[in-house]
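Just one protein chain is left out here, and the rest sit where they should.
Think of it as A, B and C in the order they're written, each chain with its own count starting at 1.
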Amino acid sequence: MTAIDNRTAAAAPAVSLDDVRAAARAALDPRVWDFVDGGSGTEHTLVANRAAFAELALVPRVLTGVAAPHTAAQLVGTTAAMPVAVAPMAYQRLLHDGGEVSAARAASTRGVPYIISTLSSYSLEDIAATGADTWFQLYCLRDQAKNDELVGRAEEAGCQALMVTADVPLMARRLRDVRNGFALPPHVRAANLDNGSSSKAHRGADGTSALAVHTSAAFAPGLSWPDVERLRRRTTLPLIIKGILDPRDARTAADLGADAVVVSTHGGRQLDGVQPSLRALPGIVAAVSGDCEVLLDSGVRDGTDVLKALALGARGVLFGRPVLWGLALGGEGGVAEVLALLHTELTEAMTLAGCGDPAAAARLRTERLRPHA
Amino acid sequence: MTAIDNRTAAAAPAVSLDDVRAAARAALDPRVWDFVDGGSGTEHTLVANRAAFAELALVPRVLTGVAAPHTAAQLVGTTAAMPVAVAPMAYQRLLHDGGEVSAARAASTRGVPYIISTLSSYSLEDIAATGADTWFQLYCLRDQAKNDELVGRAEEAGCQALMVTADVPLMARRLRDVRNGFALPPHVRAANLDNGSSSKAHRGADGTSALAVHTSAAFAPGLSWPDVERLRRRTTLPLIIKGILDPRDARTAADLGADAVVVSTHGGRQLDGVQPSLRALPGIVAAVSGDCEVLLDSGVRDGTDVLKALALGARGVLFGRPVLWGLALGGEGGVAEVLALLHTELTEAMTLAGCGDPAAAARLRTERLRPHA
Amino acid sequence: MTAIDNRTAAAAPAVSLDDVRAAARAALDPRVWDFVDGGSGTEHTLVANRAAFAELALVPRVLTGVAAPHTAAQLVGTTAAMPVAVAPMAYQRLLHDGGEVSAARAASTRGVPYIISTLSSYSLEDIAATGADTWFQLYCLRDQAKNDELVGRAEEAGCQALMVTADVPLMARRLRDVRNGFALPPHVRAANLDNGSSSKAHRGADGTSALAVHTSAAFAPGLSWPDVERLRRRTTLPLIIKGILDPRDARTAADLGADAVVVSTHGGRQLDGVQPSLRALPGIVAAVSGDCEVLLDSGVRDGTDVLKALALGARGVLFGRPVLWGLALGGEGGVAEVLALLHTELTEAMTLAGCGDPAAAARLRTERLRPHA
Partner (left out) sequence: MTAIDNRTAAAAPAVSLDDVRAAARAALDPRVWDFVDGGSGTEHTLVANRAAFAELALVPRVLTGVAAPHTAAQLVGTTAAMPVAVAPMAYQRLLHDGGEVSAARAASTRGVPYIISTLSSYSLEDIAATGADTWFQLYCLRDQAKNDELVGRAEEAGCQALMVTADVPLMARRLRDVRNGFALPPHVRAANLDNGSSSKAHRGADGTSALAVHTSAAFAPGLSWPDVERLRRRTTLPLIIKGILDPRDARTAADLGADAVVVSTHGGRQLDGVQPSLRALPGIVAAVSGDCEVLLDSGVRDGTDVLKALALGARGVLFGRPVLWGLALGGEGGVAEVLALLHTELTEAMTLAGCGDPAAAARLRTERLRPHA
């Protein structure tokens, strides 16, 4: 891992994403690390997401003749080199000055879609201009006209899908950030929003972080299904609803014409104590019964995790924090290496499981084990 | 948290109840801390109550249009700002000289019922005079006339419900208190009982605490359902039976005209090794099938815990030790802050779960996970 | 605990059996401690027995009117002050010079049967002469005539039941003893056996302990059901088969006229990795369906454990190592205190669970929880 190793000369080379994580933690300002790494409340869900992967065992197939599996997948109409997209994550200039632009270039290099956050610290146009396959993630704003404007800009810039986040009626209290009095540095701002209010570092008197105050001020608090219907009519882009755990909500999304739902706990950063994404996945796959795609988010940390999600019926996964680790360590090169490592791991896992392509992975059996600490 | 922070100037501000707990532990005499914090026997139930909350996962709803949920609830006829009442707890002057009077004032400020213990260290009349919504908790005394007198005083003082404790045929051995030779200081006495015998600090020769000896001397040892029937006829106040874990007992309580039952392990302080309250809850909700309200006690430590209890069918919860932590740290102000923090957490949790009111919370799905240490 | 405290003057008084255990451990020669405390193999079963109790939760009843429960029980025809008998344990002079005689006197004082081991270090006649209610435990010897002689002596001495141990076709390797080169000191011998060969301290060349070598030499290796039938015909005493885990074996025992079976893992000292006794109990209760009594052995460490065994259908329990702890610390007085503490705990637990007698305990519900470390 050249780019990453450059930043951690004395350290051992990174052979797993855990290595990358440790190096990123060592390299980052602890407050930024906490912002990236932390979850909400007591971080039960953060831990539970990982436990859900750890306790799920795969049952591989043998002698299938697979030597070099095809990892490519169609995700909501976008061709991806593997069934993975870079998750939408805010303010990536916190990690590296190249921010979203560098990350998107790396995604492009590795052939996976890059999802632009409403709260990106480069403009969506700048990011789309990298030539990456991009999707645009929308936090619905209080000002409906601005939402329409954002969607229009995303269409104009060539984004290939619109992803509406459903699980942020407000930003949950992330206690690490509250304790750290975390606020954005001046040079990091929400580049897509004209007022740039997020750049004002301020801490709420009632124990919330500056980001939460900003989010609360800007975002529409009572988003509902009619808003989704309006967006469905507003754009011809594929529509993805992100942040669903209850199968009834997934069914509603499919009925309203969503092209995909993302089963997600928001990386353990919204309601603490919820069902881990991986545990919710099979019920949601059953509920939509093929009427829309199902993507999984939250907790994916290596190639076998991707394979586990596929085995439980996901079409693909979103891949979040590890991309930020790579970005922190090596900018574009670091992200590219992280994605390459994931691809290596997934290819190996598919080969060892006898899966020639993602569709074969969906036929693997699994068993839930008990966690062994 | 102003009042609490005053007491812990050098410490970090309290952003969670765990912070409040740690500060209270640091501030209190270790023997008083043990009296508050401890459970009976090997404290299995104390731990199991928390584990039961930790292993229960919520399945939130999205896009429900809820921006600011209504947390208000009717609990046994009393309107509460949230589905929470302050649990009955003895001898609150151990924590702060303002004792029950301060705590009740704070409950009143935050709009939640305050339950007066038979063993309160201010008289029930003094506590009721705060203007708080109060319920009176009765430990049946050996002298039946005194029970009637206590009930009459509670009615006279304006208490809005009578709560009979069913799970203390004797006080369990709490080993921390036994080891500490714990006894009440002279200024703390059972103000509702005329002999004030509890003020005599004495330790039983056979390894029991002074409190246990006193309890044994004063309380009726063989309470039974006919006693409940007598109380039901004695008062027109709503009647609540506290301390039920077996659905058959809940059914009997409903049949005898109880307005509510409290599923409780007595905070892990009576029979050690029992089923955690949260695990017993669904069976009891099913057994009473709407014929009386079901409240949950034991182990509630944050807003998501309240939401979990509602999701399993509780009408509301009793909230105990954290109130004492706040009382220890800041008197009335400390309790008010603890209750405000719980309200903030519950409001956030309901918003994030898409629940516009407690009734919506009752329709949430849940899943039991395995504990991850 | 006067007798125990005499031995541990500087230590805190014992308020639980865990305290007694810690004091005994501190007081004993580490090799003797290991002999008492250890299990076979990797000691999985030793741990699993305790975990089985810890994970079983009781569902208490309330308002039953029980103030002072009757703990007395009939165990295989013997009236006991509580549903407990002192388990058969070898070589008790290792713990205290009074050995089995002191322990039996204490059992008599507390009104519980004392089970004399074939390998007792006082003769069965000496032990029976204490006036305690005694049962005789038989390890079948290679020499059939000696078995008959032992049974005859037990009858003659007034023993009230014959307990045949079924789970020692050979003595399992107990690695602590093997590592310690454990052997009996000269003054401790198998007083019931005329050759006294156990007094020769020798260590087997193939990594077994001296006790194992002796056991192998003296005991019949291929005991079978016809041997039980022969014993059934040989004596009119109640016959108890100890060491059963498979329900099919319990059924056979009942069919052959056994008056009781003891569900046991031999305290985790025979086959390592077996089902814990408490887990095996319900299946065995169902299999014998009242045709013989079912006793539980292995892992009972406090009064709630006894109540748990009763709730799962046991008629009573055998109580082992804690008796040895008491013996080590205070001889007869120490054992009496240990038994008194257990009785106090059981009485409290039955009161708190609303059980007026052991039969009521059998109607309690239970739930299996997950272990919380």
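Please note the rule applied: contacts are C-beta pairs under 8 Å (C-beta built on N, C-alpha and C of every residue); 3 or more make two chains touch, one makes a residue touch a chain.
Just so you know, these numbers come straight off a predicted model, no measurement behind them.
Counted over the whole complex, the shown chains touched by the missing one are A, C. Looking at C:His44, C:His70 or C:Arg153, the residue that reaches the missing chain in the full complex is C:His44. Across A:Arg142, A:Arg230 or A:Arg365, the single residue that touches the chain missing here is A:Arg365. By the touch definition given at the top, subunit C reaches the unshown chain through residues 41-42, 44, 47-48, 51, 55, 166-167, 169-170, 172-173, 175, 178-179, 206-207, 221-225, 227-228, 241, 243-246, 248-249, 252, 270-276, 279-280, 370-371, 373.
Subunit A residues in contact with the hidden partner, per the touch definition given at the top, are 1, 12-13, 15-16, 18, 54, 56-68, 302, 304, 308, 344-345, 348-349, 351-354, 365, 367, 369-370, 372-373.
Following the convention adopted for this analysis, only the chains that are shown with their structure count from here on.
Taken as a graph of touching chains, this assembly is arranged as a line, each chain contacting the next along an open chain of partners.
Note: centroid distance subunit B to subunit C, computed from Cα atoms, is 41 Å. Contacts with at least two other chains are made by residues 370, 373 of subunit B.
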